[in-house]
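One protein chain omitted, others in place.
In order of appearance the chains are A, B and C, and numbering begins at 1 in each one.
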Amino acid sequence: MQRYIVKRLFQGVLLLIIVSTVVFAVGRLTGNPVDLLLPEEASEEERQAMIETLGLDGPVLEQFVVFIKGAVQGDLGVSIRYRQPAVDVFFSRLPNTLMLMPAAMLLAILMAIPLGILSALRRGRLTDRISGTIAVLGIATPNFWLGILLIYLFSVQLGWLPSSRMGDWSHYVLPTITLGTFLVAGFMRLIRSSMLDILDSEFVKLARIKGLSEMKVVWKHCLRNALIPVLTLWGVFMGGLVTGTIVTETVFAWPGVGRLTYEAVIFRDYPLLQAVVIMDAVLILVINLVVDILYAYVDPRIRFT
Amino acid sequence: MRKLPWVSMLIIGGMVFAAIFAPYLTPYSPIEQSLPEKLLPPFWEAKGSTKYILGTDIFGRDVLTRLLYGARISLIVTGLSLLVGGGVGLAIGIASGYIGGRLDSLLMRLVDAAFTFPAILFALLLAVTMGQGLDTLVIAIGLLLWAGFARIIRGEVLALKQRDFVALAKVHGCSELRIMVTHILPNVMNTFMVLVTLNVGAVIVAEASLSFLGAGIPPPTPSWGLMVAEGRGKISSAWWLSLLPGIAITLVVLTFNLFGDWLRDRLDPKLRQL
Amino acid sequence: MNGDFALEVQDLHTHFFLRRGVVKAVDGVSFSVRRGEVLGLVGESGCGKSVTALSLLRLLPNEAARTVQGRVLLDGEDLLGKSDRQMRQIRGRKISMILQDPQTSLNPVFTIGNQLSEVIAKNGAGRGGSVMQQAVEVLRKVKLSAPEQRVQQYPHQLSGGMKQRVVGAIAMHRGPSVLIADEPTTALDVTIQLQYLNLLKDLQENTDMAILFITHDFGVVARMCDRVAVMYAGRIVETGPVREVFNNPSHPYTQALIASVPKMQRSAARLHTIEGQPPALSDLPEGCRFAARCPHAEARCQAAYPGAFTVGAEHAASCWRLEPA
Partner (left out) sequence: MKHHRSSIVYLLSLLIVAFAWTPLSAADQKGTLIVALESLGGQSMDPIQEGRPTNAHIQAPVFDSLLGYDYEKGGVGPGVAERWVLSDDGLSWTFHLRKDVKWHNGDPLTAHDVKFSLERTMSKDSLSSRRAQLRRNVVKIEVVDDYTVRIFTNGVQVHFPSGLSRSVFQEGQLMPKKYIEKVGEKEFRKKPIGSGPWKFVRSVPGDLIEYEAVDYPHWRGTPKYKKLLILLVPEESTRVSMVRTGEAAIASISPEAIQEAKAGNLKVMSVPATMQAIFQFWGLYQPQFKDSPLADVRVREALSLAINRQEIIDHVMYGQASWPMPFASFGYSVDMDAERWAKWSRHALRYDPIRAKQLLTEAGYADGFELNFANTALPGTPYMTQIGIAVADFWTKIGVKVKLTNYEWGAFRTLNRGEQKKLAGGASMFRTAGRPVAMSRYNVAFGTKSPHRLYGNADICTGICQTYKKMYAKQVTQQNPVKRAAMTDAIMGLVADSWVAVPILEGMGYWAINPEKVGAFKPIPGRHEFGDVFERIPRPEQKAWQ
């Protein structure tokens, strides 16, 4: 297990190097943050002056060396737009996203597990069809569209919930639904289909032959196995979740990392972009590592090989 | 097995029909403006007329016409990006799975990296770097897809590799490339097709999301995602602008998913966990 | 009725109702097993053996499968009339089963001990030390090496043979009247097969547990069983004491099956194979179901299904050729 974690960590570092090199390269292909910091009337002279002030005047390779040197020491540069250390900017926004993501995940898990199990148990019946339709609808509805519709319906028309920004619990409702919907749908389908496989499996038969109660068969013998594919595909869901936060945070003016990511791209804030991508990658790696450990806990076949 | 998904096939057929014959189905151009006739509601609303059945947009263009042509754009974008992303994924999956060894571990690390890196960010970066356009969009969405394809195809190939016919082909002295192309490829095509149909929805949503973030198909080309994005600020004054294309997206994605489910059950039931 | 029968199955019909038609997997099966007796149920794969077994336990795989007719008397009580709750009380305690594939019949995510403890707990805890100690005892009984470690282990850490012993232990722990063993050795190595069969025999000794032993292998039948029932296309075609049936197979299908068993003594001899395919269970012929493959088929074979004709003590077969003149 320890060797496994060390191996994963090593792979993670490798991934980080790949990711940061790619970001560094792609970010610099065209577009210059200076152009976006200056008004359109600015002359070439002003432009040069600002390039020097921001330290963007050296050759790209030199900048890369500077970047890597800093990165190793945990310094990812100063955000061009915010004039603050990029890592600080990232961490000032991170808690806000970390409030939203688990809420969405919790919603997804709380809804997906019972629904997925129910529809697998009631395969082909009305319950199954209704929850299946909801699931596909959840996947099919673009979440920015859903967000806009929710705001219009629940804030503007009904006035029940605030339309945006952070605040008390009521501010969490709409963004959580918007962000969580596709997860609910994805999880649910996954749990349903793996439940179907498991319900047909020999060990469930044996559990029934033992004379165990249906509750015990479903919640003990099936659920844990049904969660395995969810964990396997966790990486894919994480990607979707990050995408989801970019869109959701934009729609709901949520001051989180997703919105920050979008800004960093649009404003070519290289240091911030690098920081955000690298920190995002670290975050995803850490979460994936936790999931892997969880996975090993759930599935002993992984743990002991 | 399950009966044919008639409703899905009908809707998909209708979409393809609309995409191909859009110019014959409507007297209007999707791009040409008629500013004085802007923002007319659909015909059943008080101020609507049957001239523009689903109303007009902010430039006075017929919404129905743009929806029809939008189907064309959606299909082109979807088709091309699945071809590019799926194709690359297929090639990498086969090479990685069949050749194995170092190449396999290298390619699979790349796949891991792709999953670590939020693909939409890449797409955004690309759109911002290369400028908006069909080519950018196709590459961006392709980047979003390949890793998933590669991983699943690879798994499939690993299983195929053990099968007798591959050994037989080797005995007959087929080259590795030939085995990959003539023996492995046809055998993963079912899986590939299922993956393609299951991803159509994801691609359409991705296109729409990128358009929403201002990195999709550039205006004035009608794309459903762009139409939603353009109309999103007008829900209470002109609901038809964003609601109709939104419904179109949802409907088509729903349909493709149902069709994909059916196809998967037909061709490759073991993919059920996708 | 003979009170000695642990299990009596009468005219059992289990059908699958599918879109393309009704598949009559079990179509009028009757047999009985005495206490302490081993009945072999033999037939080609797909003839309905496993469905029969699952019908007895009321664990048919999905909703399309239904037992539509018949009686299953376990110690004289009809299982088909029981509620789901009552069935749960009966399963494991009075009737139990060993599944075919040891690789998949244990839950991969729980330890052996954990899975054993479920049946131990059902038996009422508090007898003879802690649950885990009991589990170790149980494993020792099935002659599993190092049982103390095994209880801590997960299924994937055990070999197929060990797993099947665990499954056997689970199935038999509560001392059921009837144990169904559905091809328990098919998935095992040849060397281990024999050990396992001997183990089953040993465990049965001194108990009056009846075993319904399902297999496609006449060789195993000869070793294990007291009586045998031969099944073909959803029906029993011949029943009788093992020796009787072996020496005097009366149904052409039985004859063909026995002929196809390789015999050590005659290793050089050509093995017989049965030409053709069994009929589709969704489209069964009016008459004898073996007629199409039968070397002795006559006109009446096509016309009507033969009744069971007695050919010896407790030995009967369904073939028109046996009709008393």
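We adopt the following convention: a contact is a pair of C-beta atoms (placed from the backbone, for glycine too) under 8 Å apart; a residue touches a chain by one contact, two chains touch by 3 or more.
Computed from a predicted structure; not experimentally measured.
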Across the complex, visible chains touched by the hidden chain are A, B
Considering the complete complex, of B:35, B:103, B:168 or B:181, the missing chain is touched by B:35
Omitted-chain contact residue, chosen from A:56, A:166 or A:289
A:166
Among B:48, B:100 or B:219, which residue is in contact with the omitted chain in the full complex?
B:219
So which bits of chain B touch the chain we can't see?
31-33, 35-36, 38-39, 58-60, 127-129, 131-133, 214-215, 218-220, 232-238
Using the document's contact rule, name the residues of chain A that touch the chain not shown here.
30-32, 35-50, 53-54, 79, 81-84, 88-89, 91-93, 148, 151-152, 155-156, 159, 162-166, 250-253, 255-256, 259-260, 263, 266-268
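Everything below uses one rule, namely that only the chains that are shown with their structure count from here on.
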Interface with the most contact pairs, given as the two chains involved:
A-B
From the C-alpha centre of chain A to that of chain B, how far is it in Å?
22
Residue set of chain A touching chain B in the complex reads 11, 14-15, 18-19, 22-23, 26-27, 29-31, 136-137, 139-145, 148-149, 152, 156, 190, 193-194, 196-197, 229, 233, 235-236, 238-239, 242-243, 246-247, 250, 261-262, 265-266, 268, 277, 280-281, 284-285, 288
Quick check on the complex: what are the chain C residues that touch chain A?
57, 59, 61-63, 84, 88-93, 96-97, 99-101, 104-111, 118-119, 122, 154, 156-157, 167, 170-171, 174
Touching residues of chain A toward chain C in the complex: what are they?
123-124, 200-203, 205-214, 216, 220-221, 224-225, 228, 298-301, 304
